[in-house]
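The complex is shown incomplete by one protein chain, all other protein chains being positioned as in the whole.
Going in written order, the chains are labelled A, B, C and D, and every chain counts its residues from 1.
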Amino acid sequence: MNFVHSHILSIVLFTPLAGLILLMFIPGENKQAIRVWGNVAMFVGFLVSLPLVFWFTSETPDQQFKFVERHDWIASIGAQYHLGIDGISFLLIMLTTVLGFLSVLSSWSAIQERAKEYYAMFLLLQVGMLGVFMSLDFFLFYVFWEVMLVPMYFIIGVWGGPRKLYAAIKFFLYTLAGSVLMLLGILTLYFHYHTATGAYTFDVIELMKYPFPPNIQNWVFWAFMVGFAIKVPMFPFHTWLPDAHVEAPTAGSVILAGVLLKMGTYGFVRFSLPLLPQASSNPRIVKVMIVLSIIAIIYGALVSLMQRDMKKLIAYSSVSHLGFCTLGIFALTPLALKGSVLQQINHGISTGALFLIVGLIYERRHTREIKEFGGLSNVMPIYATLFMIVMLSSIGLPLLNGFIGEFTILQGAFEANWHWAAWAVVGIVLGAAYMLWLYQRTMFGTCDNPKNQVLKDLNLREIMTLVPLIVWAFWIGLYPKPFFNVLDKPVMAIVARVSPTYATHHPIPSPPGNAALAPPTPAEKPAAQPEAMK
Amino acid sequence: MIPTSWYLFLGTALFTVGVIGVLTRRNVIVILMSIELILNAVNINLVAFSNYLQSVDGQVFAIFVITDAAAEAAVGLGLIIALFRNKETVNADEIDLLKW
Amino acid sequence: MLSAHFPPDLQAIIPEILVAMFGLAILVLDFLLEKNEKYWNAVTALIGLSFAAVKLLTFWPDVIVGGPYHGFSDGFVLDSFSIFLKLIIVAATALVVLISAKYLEIEHAHHGEYYALLLFSAVGMMFLASGTDLIVLFIALEVMALCEYVLAGFLRRSRRSNEAAVKFFLLGAFSSGLLLYGMSLLYGIGGSTKLAVIAERLAERPLNDPLAWVAMITLLAGLFFKIAAVPFHQWTPDTYEGAPTSITAFISVAPKVASFALLLRMLFAGMPALQKNWQPLTIGVAIATMTLGNLAALTQTNIKRFFGYSTISHVGYLLLGVVAAADGNADGLTAVVIYLLVYAFMNLGAFAVILLMRRKEIIGDEIDDLSGLMSRAPVAAIFMLIFLLSLAGIPPTAGFIGKYYIFLSLVETGHYYLAVLGVAYAVVALYYYFRIVVAMFMKPAPDTIPLASSAALRVALGVTLAMTLIIGIYPDPFIGWAKLAIQPFFS
Amino acid sequence: MNLQYIAFFTLAAAALISAVMVITRRNPVHSVMWLIVTLFSVGGIFLTQRAEFLFAVQIILYVGGIMVLFLFVVMLVNIDVAVKQAEFSRQWPLALVTVGVLTAELGYGFYVAVHKGLNLPEVTAAAATASPGNTELVAQSLYQTYALPVEIASILLLVAMVGAVLMAKKQL
Partner (left out) sequence: MSPMLNHIWLIPLLPALGALIQLLVGRKLPKNAVSAICVGLPGLSFLWAIGCFFGLLGQPEHRFLLPLYSWLPGGVFHLSNGTLANFNANVGFQLDPLSAVMLLVVTGVGFLIHIYSIGYMGHEGGYYRFFGYMNLFMFSMLILVLADNYVMMFAGWEGVGLCSYFLIGFYFHKKSAGDAGKKAFIVNRIGDAGFLLGVMLMAVTFGTLNFQSVTEAARSGQYAVGSGVITAICILLFIGATGKSAQIPLYVWLPDAMEGPTPVSALIHAATMVTAGVYMVARSNALFVLAPAALAIVAVIGAATAIWAASIGLVQNDIKRVLAYSTVSQLGYMFLACGVGAFAAGIFHVMTHAFFKALLFLGSGSVIHALSGEQDMRKMGGLSRKIQITFYTMAIATFAISGIPPLAGFFSKDEILWNAFAGPYPQKALWVIGLVTAGMTAYYMFRLLYMTFAGESRVPHEVEHHIHESPWSMLGPLVVLAALSFGGGWIGIGSNSPLAKFLDPVFENPAARHAAESSAALEYGLMALSVAVAVAGIAVAHKYFVSRPVTPERLAVPPGPVETVLLNKYYVDEVYDALFVNRTKDLGNGMAAFDQIVVDGGVNGVGFFTRLTGEASRFWDKWVIDGLVNVTAFFVKVLSYPVRVIQTGLVQNYAWLIVVGVLVFMGYYLLH
């Protein structure tokens, strides 16, 4: 147990890899076994990540990063095998393990040919994504960052739609272009740290301790910005996203939207802000980032209003939603930042679920043209109901997850500058417009298309792929407090670097009506019974 | 005593002639000869310097250059014969299977 | 062994002697072998190379501890640098021997001379790696070059092979003419053929001394030709396409390593004083080389030619390392050495896969011939994928470590624009390497004829893959050795 | 001592003119002949610089060996065809211009060099005083200082031999 406890991150990280290796030994023609194994491996991957939930709050509450593991890796260049998570990465990791399993589960019947490679790719992808969120060493981070490109390329390129090759290579080239520039940024930091201190290290925590000169910070910021912005994707860099989403198989889209996009925002939060505080709080830069975010919000919404292809619509809606996340990041206020991280989780849940939903119908009809559908709620009531809930969570209806994130972001943005919030609110209105319109065009009306009249409603497996997400959506929507508790420390730590006015904050006694509520204590976190596990 | 620079000029001139030959003649054998001219230019330089420096290194170098010239000639001519067997030609601009 | 009553100078060249001896042995042995026993030549060659390798390894500690050994009246030096590169050369040659046997049988050209020449050129390269005297370097270079010419034309009946050889030969001879011309002037300037002396004399001369310039330029022209840098590269694609595939593999790796050894010796041991003069030229050439190599590779259909251009682009990256090193940055040189190491393995691995495609009826040197490889030979396809990823510099493969050091050195020396250019071309590179991936994984197989696999080839594949991954995932020791290897230049 | 000058100029002129003839003769055989003239005059230049041994090598090895080889090959590949065909490649004007410029540049370079004085290294006193017959000196340095190149050269020649046989032999 003790070993497990101290190496939990490595275990979570490499379980999918182990699954992959074992998968190699299953003969390719035995599809059933492969399928089962693929799901089992992913599910185990999820199970081993569960202890994190129980141990997280109890684990070394005083330090910023928990479950830290560090060993020398490439001593000669100062690269280490250095894992560790804080609240932000913790949530993203849970999201990854859950979505990873669900997406694989969703492709049970969808993927018939080359199943072995398919599941192998997903397991590999899982390793890459988890690694990105866990590593505290730039070199390690970069390695995982790139590792995860390859399987995604294949998932799109092999099992994708008609223009899969174009989409796949476009995805790869865009991301690679960004990441190599990011590498230059990393090297610059690395080198300047060395000249300043004489030591070579990629250790993020170490690098944070050294105040880099402002001009360096600005240059590196732009290098990082390109890398992360392409991943997010922010406004001018977003065009790979629709293609990738439209062509990718369902599970691919789910992972792509649910997790991969978060890497960009995560990069901003984890690296740009803490490492380059002056640059990221430099008004000119902030202005640029905010403007890009707002453009993304409104622009993405407008474009998705016009789409004829369900997946493309959702893809563009991601652009809009991620716009909120970046807005939240660069508002540089604790509220906005918490909201942003929470919104990343929400987007993972809602949009992931939306892609699952589209995938379900695509599997039945092999088209995603909106005009092909209509009145489905007559033939597929369960489907319609689930779709409705997911859609509502995506348009940010209160008591569902979307609202919590958006509202917190907006409040934080408002706090920084009310114009930003005012502009962003437009996105909320439009968001309602395009989602409702989509729902109405597909679910309402008379079901006159004979092809649709024979559609079967969801079976248990399909329902099971959606239910966890919906439950999660309600959890965040109704009782987000645990998430805020988890996020509070790391976010304050980051904000303290970029806008010091919050650094010395004495939480003033909350106003009357709230008196009943003591400031959050870890004990209140529902699932947190350390001794329950031991 | 003749200044070394004169030899350098002579060498350069010979070198140039050789280069022109390489660039302009179609016949591969003649190109090979032009290369020999270049090698001779090199030898002139070497000997001139060795004479100036009163050291035999240059001459030794020149000997090796000649050795190399011999070796190259042997291999080169062998290749040319094989070429002629294959294509019935020794023209440099007719061997263009491999391009782009 | 016999080292007891053996003059130290000769001891220092025992590896070369061994390789040469086994080369001669093969020439003799060849007469005794029947047509179907020719593989014994290969075995002999391997034995010889492994002996040499062992001997080199025994040298390593002595050199690290006792410092370099200068022999043959300073014409020859045995230092960590030369040993490191010699090991790469020997390894590369051995791998080429492994991948050749089956291929030569298919080509009906399984002659002993092939292996003999391989070994002789290896000898030339090894001397090239440790020569410190113009004459030694020149002669060694010629040994290497002549063997390459002959090997390139080894398929005498094939017009393409022959044409490749002729072109290679004519241009090679011409370029060595230039090289010699530069050397002659350098001798005049330096008053000696020893690089050390020349370096001192050059340091005394003014920077813009025309004689030194002409010498340097003609010399560089010759050297750049050998490493296939733009605009002296044009023999590369043609020769690569025409030459026997195994030889293409060989000349795309081993001579590159040796030529870089020569280049580095010349620049850093011979003309450090002229650094101000040759660095800008190198920058220009590096940019041109990367640009041309990457762009031209985009639209190739013949995979050997394709790899010709890809080699050129890699040379561009190596030159970037040289540029950084010119600013006295040790990482720059480390980058070059590491890059040469990983490049040798990943490129040979890729060629090993390509050799699988050469079967009785099928030339198999078009990119389309690789189509559907995943469906017919998954292992080979995945190997190729890893080699290509490594060539494109995607972690955690060896290629990334090489690129990483190149970029690091550029950043450290403040050549940001070069770094940006380099990464930009890394993206382009990925684009064309993935054309092969697309063919292998997403296209149907054109034929069902089994691949030309063999035990030796599989061994070669295994070794190259292992090295590609090991260096990629745990490069620490290799980096350490590389750092030791460049000690002679940065002590 | 203008004898030296006369010798130099005659030999230089002969070398250059014959060289030009080499690359301008339509008939390869003539080229070979002219090349022999060039080699002789270059040999002469060696002689004027007290490089007797090298002169001998030039005559015996070059003229006696390599040129004969050339002659054989020229005879082997049928000349009459070559004679009828166009003599120069299509790029010759371009080539001439390029080389012209290059020569100009080189010439200018050397001119500047000479103008400022070549400032070649000082003659080592040892070499200046001790001057036994040239051949002994060459022999000594060949087999003492340059033993290694000689060794490698042997491999070189072996390779050349093997290669030539490999390429030229009808079947192996």
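The definition used in the following text is that a contact is a pair of C-beta atoms (placed from the backbone, for glycine too) under 8 Å apart; a residue touches a chain by one contact, two chains touch by 3 or more.
Everything numeric in this text was worked out from a predicted model, so none of it was measured.
J.: What are the shown chains that the omitted chain is in contact with?
T.: It touches the following shown chains in the full complex: A, B, C, D.
J.: Can you tell me which of A:74, A:310 or A:392 touches the chain that was removed from the display?
T.: Within the whole complex, the residue contacting the unshown chain is A:392.
J.: Which one touches the absent chain: C:100, C:130, C:218 or C:246?
T.: Once the missing chain is taken into account, the touching residue is C:218.
J.: Would you mind spotting which of B:22, B:73 or B:90 touches the chain that isn't drawn?
T.: B:22
J.: For the full complex, which residue in A:100, A:264, A:323 or A:375 touches the chain that was left out?
T.: Selected residue, touching the omitted chain: A:375.
J.: On chain A, what residues meet the omitted chain?
T.: Chain A touches the missing chain through residues 170, 236, 238-239, 242, 299, 302-303, 305-307, 333-335, 338-339, 375, 377, 381, 385, 392, 397-399, 403-404, 407-408, 410-412, 414-415, 418, 421-422, 425-426, 428-430, 432-433, 436-437, 440, 443-446, 478-481, 484-485, 488, 491-492, 501-502, 505-508, 510-514, 516-517, 519-520.
J.: Since one chain isn't shown, list which residues of chain C touch it in the complete complex.
T.: Listed in rising order, the touching residues are 166-167, 170-171, 174-175, 178, 208, 210, 213-214, 217-218, 220-221, 224-225, 231-232, 234-235, 237-238, 277, 280-281, 284, 292, 295-299, 428.
J.: Please output the residues of chain D touching the missing chain, sorted low to high.
T.: Contact residues on chain D toward the absent chain are 89, 91, 94-95, 98-99, 101-102, 105-106, 108-109.
Criterion: only the chains that are shown with their structure count from here on.
J.: If you average the CA atoms of chain A and of chain C, how many Å lie between those two points?
T.: About 44 Å separates the centre of chain A from that of chain C.
J.: So, what's the distance in Å between the C-alpha centres of chain D and chain C?
T.: Chain centroid spacing, chain C to chain D, equals 31 Å.
J.: What's the distance between the Cα centroids of chain B and chain C, rounded to whole Å?
T.: Chain centres of chain B and chain C, defined by C-alpha means, are spaced 26 Å apart.
J.: Out of chain A, which residues touch more than one other chain, so two or more?
T.: In chain A, nothing touches at least two other chains.
J.: Hey, what residues on chain D touch two or more of the other chains?
T.: 106, 110, 113, 118, 120-121, 124, 145-146, 149, 153, 156, 159-160, 163, 166-167
J.: Enumerate the contact residues on chain D facing chain B in the complex.
T.: Within the complex, chain D contacts chain B at residues 1, 4-5, 8, 12, 15-16, 19-20, 22-23, 28, 31-32, 35, 38-39, 42, 45-46, 48-51, 53-54, 57-58, 61-62, 65-66, 69-70, 73-74, 76-77, 82, 85-92, 95-96, 98-99, 102-103, 106-107, 110, 113-114, 118, 120-121, 123-124, 127-128, 131, 134, 137-138, 141-142, 145-146, 149, 153, 156-157, 159-161, 163-168.
J.: In their complex, what parts of chain A are in touch with chain C?
T.: 28, 73-77, 117, 142-143, 146-147, 149-150, 153-154, 157-158, 164-165, 169, 172-173, 176-177, 180-181, 183-184, 187-188, 190-191
J.: So in the complex, the part of chain C that touches chain D is made up of which residues?
T.: 13, 20, 24, 27, 72-73, 75-76, 111, 113, 116-117, 120-121, 123-124, 127, 133, 135-136, 139-140, 142-143, 146-147, 149-150, 153-154, 156, 165, 188-191, 201, 205, 209-211, 213-214
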